[in-house]
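Moving on to chain A:
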Amino acid sequence: MSLNSYLIVGSRPYGEQVCDIRITNGLISEIGSGLEPGDHQVVKAHDLISLPSFVDLHTHLREPGREDAETIASGSRAATLGGFSAVFAMANTTPVADTAGVVEQVWRIGRETGLVDVFPIGAVSVGLHGEALAELGAMAASAAKVTVFSDDGNCVSDPLLMRRALEYVKTFDGVIAQHAQDPRLTQGAQMNEGELSGILGLTGWPAVAEEAIIARDVLLTSHVDSRLHVCHVSTSGSVAIIRWAKEMGIRVTAEVTPHHLLLTEDLVSSFDPVYKVNPPLRSRADTLALREALADGTLDIVATDHAPHPHESKDCEWDSAAFGMLGLETALGVVVAAMAETPGWSWRTLSERMSTVPAKIGRALNHGRPLAVGEPAHIVLVNPQKTREVVPSQLASLSGNTPYAGMTLPVSVTDVFFNGVHQVRGGELHE
Partner candidate 1 sequence: MTQPLNTASSGPSRTGSRIVADPDDISRALRRLAHQVVENVKDVTNLVILGIPTRGVPLAQRLAKNIGEIEGVAVPVGSLDVTLFRDDLRMRPSKALEQTLIPDVGFDDKIVILVDDVLFSGRTIRAALDALNEYGRPAVVQLAVLVDRGHRELPIRADYVGKNLPTSLSENVSVHLSEIDSIDQVVIHSANASTEGTA
Partner candidate 2 sequence: MKHLISVQDLSRTDTLHILDTARELDRVTNGGIKLLPTLRGRTVVNLFYEDSTRTRLSFERAAKRLSADVVTVSAKGSSLSKGESLKDTALTLNAMGADMIVVRHPSPGAAHRLAHAGWLDSRVLNAGDGKHEHPTQALADALTIRARLRPEAVDFDGLTIGIVGDVLHSRVARSNIFLLASLGANVVVIGPPTLLPVRIENWPCTVSYSLDAALPELDVIMMLRVQQERMNGTFFPSELEYSRSFGLNRSRAAALPTHAIVMHPGPMNRGVEITAEVADGTRSVITEQVANGLKVRMAIMYLLIGGDVSVA
């Protein structure tokens, strides 16, 4: 039998018709029914769903700088176990990924790890300070070929700097991924502003702080005819603005995180900082609006905003705790749990939102491809019947800050092929 040649037998691509998929030399070489194994290793996949592996446009890998929380290697393991073949690594590292040197280092370590493709995101501004443009062109021209730029963690709040950034990335077909958060309206903010924030005495984070920035940015994008991506949309008002902008023909895309689809602000009543995240968990009505918008395509993609933090950053009082939650290893299960009841949702739609479209936005040409002959063999097999209980200590991430601890997710990733390599088998990573 030849190495890395497989015949996946009996799975249902996109949850549709059963067929067999042959993988040869990292590519899908044949699709059909009743295929003969020949010298290919047989992977029995009856009752499993096959999908193109997922692409995460928003991941924090913490390296360089906070290797106690996550490394490119550990984050890559978490990503492949979650069914991803590519992750876009956010720029808010130490040092900040605002030069060609840093992005090339991240890209290189990702290649050496070799479990997923790691695409560095470049900072928009020097040091994420929101004052001067970082060397966007140099990062685009580097070996890492950066196309996505973001100050995520911080908002590019200065409208003039935002305008310049949107204009500048047009030269190399880049996109600005905005963390939409008006800094003045969210000074000291700790949770969604509403009845509950008032009762808990936690400083409120109004929806308008997100929506006002998105409204401004879509108008700027329209004005300079560039490309905007909105990170982690969390409110129904943001959805309405994005829907309007798309109707106007503005080139805006938007992401929603799994946790904003599933979790709501009432969890904050426990004062457990595992629920502290930026943007904050919102109301039930927001959650429903986000689900509907993801189903109808107003929100283009799911992105995890995987944000590992060391134990001590969460094992403390709310105010002192860090923002963020893990997302890579639970993304699929959480999205399925959140979206199952939403009209218009299907495995085909899920694949669009978690693979095809994020790859397109990030210009990751080798990812998010359909399951078809000649395409790269980035394939994930999902068992739609096998539930999975989330146990923080069993996660591949170096951190344990998952809000889903103890929760049972409805589906499991069982197998992952990356470039034709069968590296996750039966839910276990084989490096």
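Picked so that all candidates are chains of the complex that A comes from, given by their letters.
Just so it is clear, contacts are C-beta pairs under 8 Å (C-beta built on N, C-alpha and C of every residue); 3 or more make two chains touch, one makes a residue touch a chain; residues count from 1.
Owing to the predicted nature of the structure, the values given are computational and were not obtained by experimental measurement.
**Student:** Going by the contact definition at the top, pick out the neighbour of chain A in this complex from 1 or 2.
**Tutor:** So the candidate in touch with chain A would be 2.
**Student:** Looking at the complex, which residues from chain A come into contact with candidate 2?
**Tutor:** 190, 193-195, 197-204, 206, 270-272, 312, 315-320
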